[in-house]
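Working notes, structure below.
Only one protein chain is missing; all other protein chains are in place.
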Amino acid sequence: MTETSSGAVLVLGGARSGKSAFAEGLVTASGLLRHYIATGRAFDEEMRERIAHHRKDRGDGWVTHEEPLALAARINEMARPDRAVLVDCLTLWVTNLMLEERDMVAEFSGLLDAIKTAPGRLILVSNEVGLGIVPDNRMARDFRDHAGRLHQKVAALVPEVYFLAAGLPLKMKG
Amino acid sequence: MTETSSGAVLVLGGARSGKSAFAEGLVTASGLLRHYIATGRAFDEEMRERIAHHRKDRGDGWVTHEEPLALAARINEMARPDRAVLVDCLTLWVTNLMLEERDMVAEFSGLLDAIKTAPGRLILVSNEVGLGIVPDNRMARDFRDHAGRLHQKVAALVPEVYFLAAGLPLKMKG
Partner (left out) sequence: MTETSSGAVLVLGGARSGKSAFAEGLVTASGLLRHYIATGRAFDEEMRERIAHHRKDRGDGWVTHEEPLALAARINEMARPDRAVLVDCLTLWVTNLMLEERDMVAEFSGLLDAIKTAPGRLILVSNEVGLGIVPDNRMARDFRDHAGRLHQKVAALVPEVYFLAAGLPLKMKG
């Protein structure tokens, strides 16, 4: 937890808080080659619309990868000193892991290792989901717990953390 | 989005975060005539109680207007150089627009124009609603999306933005 990754950033925020646009701005500002890892899966029309909408917002000049599960391996594969890799988002990855009943401890540990060793810039976007009323169902509570624990681990590791609200970044670390 | 309104403020926060009291304090501190635009509609007893409670908290010296839908027109009508106009709140206005199936793009655009040209002080209160678990129903998800997009647009336009928690303001911009 004391080791610090050099080029990684965590961008946290609520729904429609502007976190993806802010993260894309960090990538563009880096001047590096732009790679995008989408963790969401298009199960239904609404999700397809949201993904298409995000892709349109990003514009040209991006190489897009879809990776719902093997995120650590994909980061290891994609990260290069001349690339900025944007992962959008960790919470959808957690959802996918839960649906597949993966071992969260092992998965999180693998991701942290990938973050530690990634060259270039690595921008991780995630949703803060723990600031509402306790959800009625156990799965949603477990999801909040997993997401929150992952955010703590990633935030302890990376040198820069932002919290977004209304499109405005608040620097929490760095 | 680069044009900046001179006297407008966005006050964001959660339920019972003290955002209305903080916004009222901004109005009082301005020394201007106090106008209040309430966007909420009293559908039921609970809502009537909440509105009466807010009105009692404000005390005397306010002129209160009720405007559930035509917010831009009402701001255009009420704003004067010698007045501070408090709008409470944008999220209830978004709810009303959705229930009436209005064109959100046109409505938001109209509001942004009204904010840009309003003389005097204009204080806009809104609820941050995007930091909990993704809601089960589509309408609640759409509401979160509309509210979040509106917050981003307003925050980009106005020179001052605050985020309230436990009655304490955090300056996000300005």
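Chains: A and B, in written order; residue numbering restarts at 1 for each.
In this section, a residue touches a chain if its C-beta (ideal position, glycine included) is under 8 Å from a C-beta of that chain, and two chains touch if they have at least 3 such contacts.
Keep in mind that this is a model prediction, so the values were computed, not measured.
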For the chain not shown, which residue from A:29, A:52, A:70 or A:172 touches it across the whole complex?
A:172
Taking the full complex into account, find the residue in B:78, B:94, B:129 or B:155 that is in contact with the omitted chain.
B:129
Of A:51, A:69, A:104 or A:131, which residue touches the hidden chain?
A:131
Residue by residue, what part of subunit B touches the chain that was omitted?
13-18, 46, 128-133, 135, 140, 143-144, 165-168, 170
Touching the absent chain: which residues on subunit A qualify?
10, 12, 14, 128-134, 138, 141, 144-145, 147-149, 151-152, 154-156, 161, 163, 170, 172-173
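Here is the rule we go by: only the chains that are shown with their structure count from here on.
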Expressed as a multiple of 5 degrees between 0 and 180, the CA superposition of subunit A onto subunit B rotates by 120
Between subunit A and subunit B, what distance separates the C-alpha centroids? Give it in angstrom.
31
